[in-house]
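Got a structure for you, written out below as structure tokens; questions coming shortly.
All protein chains but one are shown in place.
Just so it is clear, A and B label the chains in written order, and each chain counts residues from 1 on its own.
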């Protein structure tokens, strides 16, 4: 960590978003188990990857095209806890979709978070397209698409990387490799150890990074962004990480992975280990930490209350926005 | 006013649009140096450069998917699918993404995109270079589907498609490219999407159709006129949205409706039109609605006798309309 020139403010901010994401995530599961939120998709375990990557971009200016796991990424990108909760609870003022999409289908134009659907890997191609426009318009923006390792089996992953590499587009492909696509382990998904190995087929750098270390992810993302801005084309980043919870609130992961495996990974819980590093390296005092955690708790409570009180969409709006209005 | 082929009308409109709006880019397979396999984009790369007329890799999902991203980041892409038959690798991007992005984001994001694709048969193109694919897309709210039947309409509809804030599929009949000619004004004009056009007035039978079939129907109407049968022809121009009002008007006027399309019969546009008329104008009819459409085989065969057996011709239209007039 020492070799990167990161200000204490930035380190604290990284921690803040990671911890905020975890707290929001935990709350969502509670709401789900209480029957107040129909479904939850978690970032739980991926926070370091997501926040590390987001902070390395020009937030709100560069485009991100996230996937359903990217709660930590989108809040680091400027989506507020209230907005997240409005989305979870399908409220009228959900800025992601006005309550139309399932939770975790992000999209926030104000912050240049591209709208996303459920069909995996479509976003890879969109990121290449956003970057194509940036290249033509010379707007200096970089685009980042994120996706799971299972989704790299999709043809659109291949088409996106190929297109982007041929046209040297300013785009970053961030793979959050958590070893599973729902129940399917990576070894049944691909015959290689590292997703990054696929980069070679496109003549672009493929970088492997410890996805539980936000600083390392920050570094490689920054490098990829610089490369993109220099006009040298895309980078494929593979962040090795783990999800600590089932695929979604509808899944039971005991069917396909052992409790021991989960426990082993939890020893490297990115939120806990980063917290410890900040204390150990005296970036933060215990008191500061406590204060921040309190603030997070308040924010989560506020967001929950706010969203629960917020109105549901009016059924008369069902037919709106099929076309431009 | 210049007389142009259908193909030239499209090319000149693309040129005019590229000149008018620097956000427009064209891309697809072979559209650059080669000017497209049908020459529709000939000369455009030379005039507008490789950044705006782009030869893309051979990957339709990437073509449409990147066009979606590019549209959202401020360009107005006009991707070309080399043959409509090859649009299916991109159907995920068109139906799951482009069509629902506005709806799913509650109006926040929109995809101004025109996907051009040559379609249609009778050109010895066999099963994979002959298909009519409009019904697949006409089924999808969020998409618009237009099919011009004359060079004049080709220009006005393309300009409207480019201005539209939503994804528009613009299908061009391959057999129309060089066979259809007509006057096309130099200046830019718009033909509203969703507006049909009465190509001929008549009182005995209405033929409702679109695309290449319009010219076939016009020929049939001339033949029938000599027999004393007066035929009205409604050119839909837009398949989605349909011009319901004009469809009902012509049905009420003549009381006899023949719907013609080259696309397969079952689940085709003709079914929707028939249903609309049945729902809203049934008691104005003097005969059951008749559909003349491509047979229900998966696609058009190659061998001349089989291709001929598949194709709708003006003779077949004449016969069907004559039969209906006698009812």
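The working rule: a contact is a pair of C-beta atoms (placed from the backbone, for glycine too) under 8 Å apart; a residue touches a chain by one contact, two chains touch by 3 or more.
Following the convention adopted for this analysis, contacts and distances are computed from a predicted model.
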Legend entry - Chain not displayed: protein name in its UniProt record ("Pyruvate ferredoxin oxidoreductase", "ABC transporter ATP-binding protein", "2-oxoisovalerate dehydrogenase subunit alpha" or "NitT/TauT family transport system permease protein"): "2-oxoisovalerate dehydrogenase subunit alpha"
Inset, instruction - With touch as defined up top, name the shown chains that contact the chain not shown. - result: A, B
Legend entry - Selected residue (touches chain absent from view) among B:12, B:29 or B:166: B:29
Inset, instruction - Specify the residue from the set A:44, A:189 or A:212 that touches the hidden chain. - result: A:189
Legend entry - Residue among A:46, A:69, A:158 or A:243 that touches the chain left out of view: A:158
Inset, instruction - Check the options B:129, B:173, B:237 or B:291 and report the residue that touches the missing chain. - result: B:129
Legend entry - Sole residue of B:57, B:107, B:194 or B:241 that reaches the chain not shown, by the stated touch rule: B:57
Legend entry - On chain A, residues whose C-beta touches the chain left out of the figure: 153-159, 162-163, 165-166, 168, 187-192, 197-204, 233
Legend entry - In chain B, positions touching the absent partner: 29-30, 32-35, 37, 55-62, 85-86, 88-89, 124-129, 295-298, 301-306, 308-310
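Everything below uses one rule, namely that only the chains that are shown with their structure count from here on.
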Legend entry - Between chain A and chain B, centroid-to-centroid distance (C-alpha), Å: 41
Inset, instruction - Would you tell me which residues of chain B are touching chain A in their complex? - result: 23, 25, 51-52, 54, 56-57, 59, 61-62, 65-75, 77, 89, 92-93, 96-97, 100-110, 141-142, 144, 164-166
Legend entry - Complex interface listing, chain A residues touching chain B: 63, 65, 94-101, 105, 107-109, 114-115, 117, 119, 122, 124-137, 139, 141, 143, 155-156, 159-160, 162-163, 166-167, 320-325
